[in-house]
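Below: the structure, in structure tokens.
Note that one protein chain is taken out, while the other chains of the complex remain in position.
Our next item is subunit A:
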Amino acid sequence: MNALFRGKGWSFGFRSAIMLYFIILIVLPIVGIYTQSFSLGWTPFWESISDPLAWKAVLLTVKLAVIATLLNVFLGTMIGWVLIRYRFPGRRFLNSLVDLPFALPTAVGGLMILLLLGPNSFVGGLAEKIGIEIVFHEPAIIVAMLFVTFPFVIRAIQPLLEEMDKSEEEAAYTLGASRAKTFFSVIFPTMLPGILSGAMLAFSRGIAEFGAVVLVAGNIPGKTLIASVYIFGEIESSNPQGAAAVSVMLLTLSFLILWTVNLIQGRRGGQ
């Protein structure tokens, strides 16, 4: 590295440019949003976040993201396991398909869900007959969150399963443990850190999601309006201070989650 930037003037210029880029692009905006939300003092900040529509939106977001994350934990653990442990036709195809939600624009994902579950579709019509409304109601938001966060848990547990020492599992069998017992006392503990960090990433992505949700949610204030869409609405109606206040709530939550994930991964790395 020193070799790369040995020229003195060059070296200094380079360093400053890269660090400035980093600070201006990442650090400054985040500091800016915190200062903006408190720019008029505590009272307006408090008023912004105690607006019933605002905290209802935040609560709804957290609730739906929790449901989507739990679903993800179940499905992700199962799929991660199946894709690593079993050999069957189409396995490699499915394994590449896992990343599709990362590659696909979220607005396209939202449109897909709208087309598939909307009132004119087969599934939507069927659900309506039984009296369940999907699109423009909570279930659609959960599906959208589930779709965009699908890869997280799977990708977090796969490396752990690959690394896992098979002899431990075999030892458990040899000692007469049942399949279920082996799974819960040997395999599951190995996967647990992956499941946890995957779930937290999925959750923080879930509460931040906008593109897929805005198209399917209907965005009825107090009912299907989630936090990121609420923030967008506040920006559109020229209330940046209110938007910033709710943003600060969401951001603080996400930072806590990210920090916890780092902690979990740091501990794993330390062992």
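Quick note on the criterion: a residue touches a chain if its C-beta (ideal position, glycine included) is under 8 Å from a C-beta of that chain, and two chains touch if they have at least 3 such contacts; residues count from 1.
The working rule: contacts and distances are computed from a predicted model.
Here one chain is missing from view; checked against "FAD binding domain-containing protein", "HTH-type transcriptional regulator RamB", "Sulfate transport system permease protein" or "Sarcosine oxidase subunit delta", UniProt names that protein "Sulfate transport system permease protein".
Among A:V153, A:A172, A:I187 or A:L250, the one in contact with the hidden chain is A:L250. From the options A:L104, A:A177 or A:L192, the residue with contact to the chain not on display is A:L104. For the chain left out of this panel, the touching residue among A:F38, A:W55 or A:F232 is A:F232.
Listed by residue number, the positions of subunit A touching the unshown chain are 1-7, 14-15, 18-19, 21-22, 25-30, 32-33, 36, 75, 78-79, 81-83, 86, 88, 90, 94, 96-97, 99-116, 146-147, 150, 179, 201, 204, 207-211, 214-215, 227-229, 231-232, 235, 240, 243-244, 247, 250-251, 254-255, 257-259, 262.
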